[in-house]
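Note that one protein chain of the assembly has been removed; the remaining protein chains are unaltered in position.
To keep things simple, chains are lettered A, B and C as they appear, and every chain counts its residues starting from 1.
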Amino acid sequence: MSPQITPIADTAQDLELTERILGPDGIRIPNPQLDAYIDDVDAAQLRALHRDMVILRRIDAEGVALQRQGQLGLWAPCQGQEATQIGTARAIAPQDYVFPSYRETGVIYARGAAPGDYVRMWRGEEGAGHDPAALRVAPLQIIIGAQTLHAVGYALGIKHDGADEVAVTYFGDGATSQGDVNEAMIFASSYQAPVVFVCQNNHWAISEPVALQSQYPIAGRAPGFGIPSLRVDGNDVLACMAAMRWALAHARSGKGPAYIEAVTYRMGPHTTADDPTRYRDNAELEQWRRRDPITRLEAHLRAADELSDEQLAETQAAADDVAREMRAACLGMTTRPPLAVFDGVYAEPHTGLARQRDEYAAYLATFDGEV
Amino acid sequence: MSPQITPIADTAQDLELTERILGPDGIRIPNPQLDAYIDDVDAAQLRALHRDMVILRRIDAEGVALQRQGQLGLWAPCQGQEATQIGTARAIAPQDYVFPSYRETGVIYARGAAPGDYVRMWRGEEGAGHDPAALRVAPLQIIIGAQTLHAVGYALGIKHDGADEVAVTYFGDGATSQGDVNEAMIFASSYQAPVVFVCQNNHWAISEPVALQSQYPIAGRAPGFGIPSLRVDGNDVLACMAAMRWALAHARSGKGPAYIEAVTYRMGPHTTADDPTRYRDNAELEQWRRRDPITRLEAHLRAADELSDEQLAETQAAADDVAREMRAACLGMTTRPPLAVFDGVYAEPHTGLARQRDEYAAYLATFDGEV
Amino acid sequence: MTELTLGKALGAGLRQAMRDDDKVVLLGEDIGKLGGVFRITDGLLDEFGAKRVIDTPLAESGIVGTAVGLAFRGYRPVVEIQFDGFVYPAFDQIVAQVAKLHYRTQGRVRMPITIRIPWAGGIGAAEHHSESPEAYFVHTAGLRVIAVSNPEDAYRSLRQAIASDDPVIFFEPKRLYHHKGEVDLDASLADAPPMGLARVLREGTDATLITYGAMVSTALQAADAAEDDGISLEVIDLRSLSPVDYDSVAASVRKTGRVVVAHEASREAGVAAEVIASITERCFEYLESAPLRVTGHDIPYPPAKLEKYHLPDLDRLLDAVDRVLDRPNSLTGADA
Partner (left out) sequence: MTELTLGKALGAGLRQAMRDDDKVVLLGEDIGKLGGVFRITDGLLDEFGAKRVIDTPLAESGIVGTAVGLAFRGYRPVVEIQFDGFVYPAFDQIVAQVAKLHYRTQGRVRMPITIRIPWAGGIGAAEHHSESPEAYFVHTAGLRVIAVSNPEDAYRSLRQAIASDDPVIFFEPKRLYHHKGEVDLDASLADAPPMGLARVLREGTDATLITYGAMVSTALQAADAAEDDGISLEVIDLRSLSPVDYDSVAASVRKTGRVVVAHEASREAGVAAEVIASITERCFEYLESAPLRVTGHDIPYPPAKLEKYHLPDLDRLLDAVDRVLDRPNSLTGADA
């Protein structure tokens, strides 16, 4: 049995290449595929993207600080992933609807989150930190991958409504192993639903390196399901935006789903409960620090003389303001009263729960000296 | 946004081609990829394959008949899929272990099933029709796709034991939509486990055409997970055997999983409870009748003057014998006594169930006039 | 009134719900051209088209997850799970998403999803085709659970379930699909009794027999048989398994003082345990004997040839009635 079999496709495809527009040094690289998608992005817009990323990093740092100070139960930092989140989220139209995971602070920021929205869930006040209808963003999802199917269902609704909208879902590299995420690709492809999958490959799923989920580029899976995909440098905000514009345009034009893998890195711990020194090398971290998405765009703007010290200082001040508002909103939160545990379980009256609530109210009343 | 994006891989790859060795007319087609895998197959072996397929078809017909006569609760016919099942199963080594679905009558036949094994489960006598250890075949699986993960776990055990064995799993085109089947590819790839996936694409999942599960060739999914795959003509027993030998050799040599999609057709109903005229065209059926796997091999053997009328008659007689034995085994089965419902729930004593059993025994005893 | 089988009544309920509200969409395996393996959705594809009668890829988690997304968009999805034993792959989406999203969002996101499940045994089916998983959903806060036992109920409750803004797990006793009964197809939902109410099907004074689904008719037969023995049984069809209508149940128990709760599902932490614990809490001083359970054994559903030794039948019900009435029974022996 000697002959070399040529399987259907070579698994070790030439996928190591990620699409790029800005090199790590901030120098622009021509990209014939993507350039046209961002040819309208001028210096002012680049500064706006930069500002977004700086503010996001500040929000993230504030979240960590609030957690360390006991104000939040937990925080899932997104430091390092600013370009992915801002670049893609800024491409999404207002009428689109987003189904994110727990790490998408930058996405709810870009969708117009109020200061308290970032912390309400992590503080343990409510199940969802923001009003989904207001932001057109579903609650941050904790069950890995579950939201990808919701996005597909929503997109099917869009298609049947004939609306000019797209559903977008975010998930991690680890999530790609879940059955749900694969079923989501299958349903999306089968229904040619207008949904964009955004996989943030930040190299880690808690302590597990991405190679445990996939030894091949994740974006290479989508085509097998009939979904075109791009693999982009997730620390290049322009590439992320361009790729997302491509994907959204694809979905919006009725051609069905599209898939983006943004290759980035989680600079912080998985959450504030995690200790990444137990499982990863400092050298790896240092390597990625040199690919910092904010520094990269700064270098680009500085080289073009489009970012002054004053502008930088103003941006930092704006970021501090947002952080201050976030902290104030957090510290100012009041916890709902005990009987609120019964609120919102059902949309309609429920005899069983009404009785439990009454009994619990009677029990609580004993502490008031009332009977 | 005008430029043509070239996604990572073209979804409409050149996958429509299925690998073939025998054309529909039985004429041998040179296949540089696969020929070497069957260069040892002489006329005697071809006749053996033919005989297997004829016997399998006869077993299948007997199953349908027994069901129609009220002897079985249900039967899942495999008519049309004989080449896929015999071709692949005859390539599997005795020490390998198979995890099949409910339709793999041909696989348990090839693994040496006793006459009663075909019907014991369908008759409702036992949960599994055969002894798994005796055939090295897991019980026929009814939960779609669940068995694929079991095969991966078994294969991981093989790898850790350093054994010269492969785990094989069979599943349908519909099954490819299940999360479990996708997770199985992921786990198999991650652990480089010696497992062969055999998807019998028989074009239908009950009433759903394969296009609802996948508008692209199913074999095209595996490479995205790092698993080499082949798409073969599932009505060409030689191609099936050759592809399976390739896949088994790949897995056995430590290179990890391999995947085969055998494109075939379910000629009968989904099960004896199904009425396929409600959802599919007679024309489609007729088209596939012309691709019959047994006729094809017969044509090949006849053209080479390697199959005489006497041989054909002898084969048919052998098939009738097997059917007779199967019927006799079926009719001769006795149902276990009532208290057997409690047997085998647990491997070790269980106080709760022991009490239920005692109470039920006391209850049954009231019908004996005993107390 | 029209005479319909339970299966046809369900189909009529779906049709009416789809006519009443164009946000109602159906999802499931083989529900389109085939009309479902039980033909419940027969004809609906023709009437409403493929945008509203949606054949899905073969993946239950995918189906329910897609329904959740449609609910986010304001649709009212009705999911068909092909058989009871195939709901488990969707368990995570049901328990962690469908049941919790309304609570998670403090009521901002509604999940008016109905999950129909052809249910339970007694039809000689293969493994996984005779499961009684209702207790899993009863134990899951955020869901409502309905089990129907006759065509009229089926028609009304299914429409109510679909109209409800809460998620409903809807159990259809598949062995009754061909049973017939009178249905008022023009009945308006506005006049109907609320979905959560139990129903006293037969009044009696000596003991209360509580059940639901296909066992309701067994219970009625038991009441007939008991009557011949001079025993008067009250029979209650729970209809809603979550919440249980304990007002009706307690009223009956206060009258009879003796209770048998029956179901096909296995016993440990099943619905009967819940009903008995609640009855005991509410009616302890009225109880004259220990409430008893008649259930499937705590075994996986057995092979078809043995299922009759698993499913509670008339005789097992009567034996339990004898026990709660302190009459001779299987445990005391004939001459106790």
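Note that in this section a contact is a pair of C-beta atoms (placed from the backbone, for glycine too) under 8 Å apart; a residue touches a chain by one contact, two chains touch by 3 or more.
As the structure is a prediction and not an experimental result, all values here were calculated from the model.
Considering the intact complex, the chain excluded from display touches A, B, C. Interface note: of C:L34, C:A135 or C:A163, the residue touching the hidden chain in the full complex is C:A135. Here one chain is not drawn; of B:A114, B:V345 or B:L364, the residue touching it is B:V345. Touching the omitted chain from subunit A are residues 73-74, 102, 121-127, 142-144, 174-175, 177-180, 205-208, 212-213, 273-274, 278-279, 335-336, 338-342, 345, 352-353, 356-357, 359-360, 362-363, 365-367, 371. Within subunit C, the residues in touch with the undisplayed chain are 61, 85, 88-89, 91-92, 95-96, 99-100, 103-104, 127-128, 135-136, 138-139, 141-142, 242, 265-266, 268-274, 276-278, 280-282, 284, 287, 289-293, 297-300. The set of subunit B residues touching the chain not shown comprises 97, 99, 126-128, 131-133, 138-139, 143, 146, 148-158, 160-161, 167, 179-180, 183-184, 186-187, 190, 343-348, 350-353.
Following the convention adopted for this analysis, only the chains that are shown with their structure count from here on.
Note on chain placement: the centre of subunit B and the centre of subunit C lie 36 Å apart, centres being C-alpha means. Rounded to whole angstrom, the centroid-to-centroid distance between subunit A and subunit B, based on C-alpha atoms, equals 42 Å. In subunit C, the positions touching at least two other chains are 56-57, 59, 61-62, 89. Shared interface positions of subunit A, defined as residues touching 2 or more other chains, are 179-180, 183, 186, 190.
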